[in-house]
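The complex appears here minus one protein chain, its other protein chains still in place.
Letters A, B and C mark the chains as written, and numbering starts fresh at 1 in each.
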Amino acid sequence: MSKITVGLIGYGYWGPNLLRNYMELETAHPKWVCDVRPDRLLTAVTRYPSLLTTTRVEDVIGDPEVDAVLIATPISSHYTLAMQALRAGKHVFVEKPLATSVDECDEMCAAAAERDLVLMVGHTFVYSPPVRTVKRILESGELGDIYFVTCSRVNLGLHQRDVSVVWDLAPHDLAILEYWLGETPISVQAMGRSCINNGIPDVAFLNVRYASGIVAELQVSWLSPVKLRRTILVGSRKMLMYDDTESVEKVKIFDQGVDYKDPETFGEFQLSYRTGDIFTPRVESTEPLSLEAAHFIDCVATGARPISDGAAGRSVVAALEAAQRSLDSNVRISDERRGILYGGHTETLAEVSRP
Amino acid sequence: MSKITVGLIGYGYWGPNLLRNYMELETAHPKWVCDVRPDRLLTAVTRYPSLLTTTRVEDVIGDPEVDAVLIATPISSHYTLAMQALRAGKHVFVEKPLATSVDECDEMCAAAAERDLVLMVGHTFVYSPPVRTVKRILESGELGDIYFVTCSRVNLGLHQRDVSVVWDLAPHDLAILEYWLGETPISVQAMGRSCINNGIPDVAFLNVRYASGIVAELQVSWLSPVKLRRTILVGSRKMLMYDDTESVEKVKIFDQGVDYKDPETFGEFQLSYRTGDIFTPRVESTEPLSLEAAHFIDCVATGARPISDGAAGRSVVAALEAAQRSLDSNVRISDERRGILYGGHTETLAEVSRP
Amino acid sequence: MSKITVGLIGYGYWGPNLLRNYMELETAHPKWVCDVRPDRLLTAVTRYPSLLTTTRVEDVIGDPEVDAVLIATPISSHYTLAMQALRAGKHVFVEKPLATSVDECDEMCAAAAERDLVLMVGHTFVYSPPVRTVKRILESGELGDIYFVTCSRVNLGLHQRDVSVVWDLAPHDLAILEYWLGETPISVQAMGRSCINNGIPDVAFLNVRYASGIVAELQVSWLSPVKLRRTILVGSRKMLMYDDTESVEKVKIFDQGVDYKDPETFGEFQLSYRTGDIFTPRVESTEPLSLEAAHFIDCVATGARPISDGAAGRSVVAALEAAQRSLDSNVRISDERRGILYGGHTETLAEVSRP
Partner (left out) sequence: MSKITVGLIGYGYWGPNLLRNYMELETAHPKWVCDVRPDRLLTAVTRYPSLLTTTRVEDVIGDPEVDAVLIATPISSHYTLAMQALRAGKHVFVEKPLATSVDECDEMCAAAAERDLVLMVGHTFVYSPPVRTVKRILESGELGDIYFVTCSRVNLGLHQRDVSVVWDLAPHDLAILEYWLGETPISVQAMGRSCINNGIPDVAFLNVRYASGIVAELQVSWLSPVKLRRTILVGSRKMLMYDDTESVEKVKIFDQGVDYKDPETFGEFQLSYRTGDIFTPRVESTEPLSLEAAHFIDCVATGARPISDGAAGRSVVAALEAAQRSLDSNVRISDERRGILYGGHTETLAEVSRP
């Protein structure tokens, strides 16, 4: 197989990670890096002297040798850049979230479909070994019926963010949940707060409901001094805990057991922590981004549909829009009284049928 | 000081724990145990042969030697029993939640105030050493401004419950938060689900907002095979984690640190877990219930106002009522389509000024 | 079955724990408590008003109603008291270690055998649920051939000890290992130090070898501010970790897995923590002492041989004597030069064949 030639647009926070992984692929040939800031281009070319650099996207998109374009720019430019590339006949990879609205997503999906081009969104966790391990466990039915899910995603560091924590971090969990559960949300409730920058929520709580009845709760924030990741799926037979910060035990499965009795003394009370066995499967430690990159190149080469295709990107954006409306409705209620507060009515979503 | 004579009404799940702790107090003299089931009375008197037992509450409330009545019956009877006891001039301790509605709570508070009697609610965690340690830390200002709080309370075991998980478990966290923050919620959003018994939610997510801007998220459930307790307070200077299931490190304080940099490689990415020092204060391991019992007897003896007084009980019930309305509004929207699902509009609460 | 009447000699540190457990047994009738200190007898009788108390052992041993005597006195008196009781025809339970020398143990075993009396030593951990769970796992062959064992036993608190940490704490691990491995040590190497009280080692390291080739390493100390317990058995197929301070995961089994590769980057290096799955069986949380007490009473009632019989007590004492000689030999070498230091030559033990 000849190599797929790619051009990268955007070399800010995430671009270098993308580039490093595409450089290591035997199936890809990164040719261009494009960024508005020449100093970043200099960094890129110092690391990888064979690259061509430019500040003009036209150089990348207009190069007939380029098969596919990788877009790692701010969210607001995803739609415009992706449409340009698709119209030029390029396969397109876009960082998450796919775009700023469902309408934009729909146009992008249509443009790719018309031309038979691959459109993939960077829902990286869908390619991570522990998330895939959980998917296999769910498919085996080992957990029984899923009752509910909770997700904590609390990150370090607050850098010049141009979007709220909902649009920055919630896509990860929404994408993971859609991948695991095979369904999209039907309603979303959100409450948030802007603690540092007036107007941009940096902590938010989303309550999400799926058509099957499953309810999920997502916490997202940038404000903590410790990275916290803990996703819990409670099923009728077993419970699963997935913690990406755990070095040894990323995925743990807790059996329901049978013989729980209410404790009678304080000692017993303190010691009654669980009812069954625990199993911790081994999980590969491959970098998710490297698997994601290989999958994109493979889809471009074979025409296969990506796991995180345009439709997956669209349904995440639909849930984000609903969460945003819920936050906004709440602001209207309460901001005259006590400043910027977020969290409001429950938003109902149209159900989407996947192709 | 002469001993305070108490009578216990209700010897089901929690009553034996109350009795054991009052028996060990040097300041209390448990005289009566009352329950509708004679077999339970037999259990009580086998353990403590000096007790009088009865199936009639009148025997307890009508005994002129009895100074105070402890009520550990189902929630629906709290109001009636407490009012009977207060009218008979007895000090009253009621298990949480105080009653089934704010109106009932108001009447109970008024009845106690008129007669200068102690009315205390069993917000047990307010007396637990780790919760008190956190209170002292909050008062010291060490954490800075509080941005947000999250609380997981996932218990084992699903026994003939007559109330939803919201009324059973959320009172703990609502009481703890009021104790810590010194303020009551101004709005509540809730989503839940009834997984086992149709009609009684056994998992719920509550998003709560306080007048100061602080937002809190509460997860409550009975469905897990593992007891999970994790409360996180994120402040502008430090973060605090309180986990009641931890044997050695119940309370941990994480410093913000200063020098966070975005990671550049997968290894760095995986290793960037925190930015500052961690401190874990030693916490006493005294049983909270024993401290609560001693506090009630002390308030009866001295006329002091309990930390978990009627007003504290009332504000927890107000938040529960709001959560219930939020759950109910959602049912109205969605139940024609897909059965019982919970979670609805945001409820706004009147602000309460504490005396 | 009529109850077995017991008398307890020694009500210091451990006696109250013994008494509490025998009081709760339906098969035992604790009649006497004997101690040299009248204040301790007062404490006992306040808790359990039905007890008879005395400062004279003759009252207990001479009482024809007494079936069995429990000895919880300092080690130096075990031999004399046990021989008195056995000669009076009483079954005897002795706290660990059984006596101060192998010779004493041999006499005690002979005295019990002659009269067909039960002689049991308080190797409590042999009755603890996690230790029994490990025994079952070992018997199943799941771990493969055992390569080596390590045991950390670091306790809190340094109270007027009359014996070294070797005689105080090492009996636990030596008894557990004999119970698990079904064999006794053939050689012992020891090094220790007296950090607080000149002349009484308060930390020691024992290297122990068994006839099958298995080597074990025991750390014992009273000097730490944290209780540490970690026993690791490494086998040809799996590794097992037993940590008695863990509330949820006391016993964990680690599979060898297959595909270990040396890491090539620092990130990989840091992340290469294990090679296979982990399984954590549920373990009962029953108090070991209560199971031990029930076992002793059952052996007295039925004539069965206790798991921790006189022979088990003897082989632990043999290993302690060897460790002591190793410590002593080292003192002779080095103490002229730099004060009291412990640790010396390897002691070889005679192999013991169990009946």
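FYI, contacts are C-beta pairs under 8 Å (C-beta built on N, C-alpha and C of every residue); 3 or more make two chains touch, one makes a residue touch a chain.
Computed from a predicted structure; not experimentally measured.
The omitted chain makes contact with just one of the residues C:Arg115, C:Lys135, C:Lys227 or C:Arg325: C:Lys227. Shown as candidates are C:Leu8, C:Ile200 or C:Met239; the residue that touches the absent chain is C:Met239. Chain B residues in contact with the hidden partner, per the touch definition given at the top, are 247-249, 255, 257, 268, 270-282, 285.
Taking the whole complex into account, chain A touches the unshown chain at residues 226, 245-248, 265-268, 270-271. Listed for chain C, the residues touching the missing chain in the whole complex are 13, 16-17, 20, 145, 147-148, 150, 152, 154, 156-157, 159, 187, 189-193, 195, 202-203, 205, 207-209, 211, 213-215, 217, 219, 221, 223-228, 232, 234, 236, 238-239, 245, 247, 254-257, 260, 262, 264-266, 270, 272-276, 287, 289-290, 330, 333-334, 338-339, 341-346, 348.
Everything below uses one rule, namely that only the chains that are shown with their structure count from here on.
Over half of the residue numbers found at the chain A and chain B interface occur in both copies, marking it as a same-residue contact.
Here B is the chain whose Cα centre lies closest to the centre of all protein Cα atoms. Most remote chain with respect to chain C, judged by CA-atom centres, is A. Averaged C-alpha coordinates put the centre of chain A at 54 Å from the centre of chain C.
Centroid to centroid, with C-alpha atoms defining each point, chain A and chain B lie 36 Å apart.
Within chain A, contacts with two or more other chains are made by residues 247, 255, 257, 270, 272-276.
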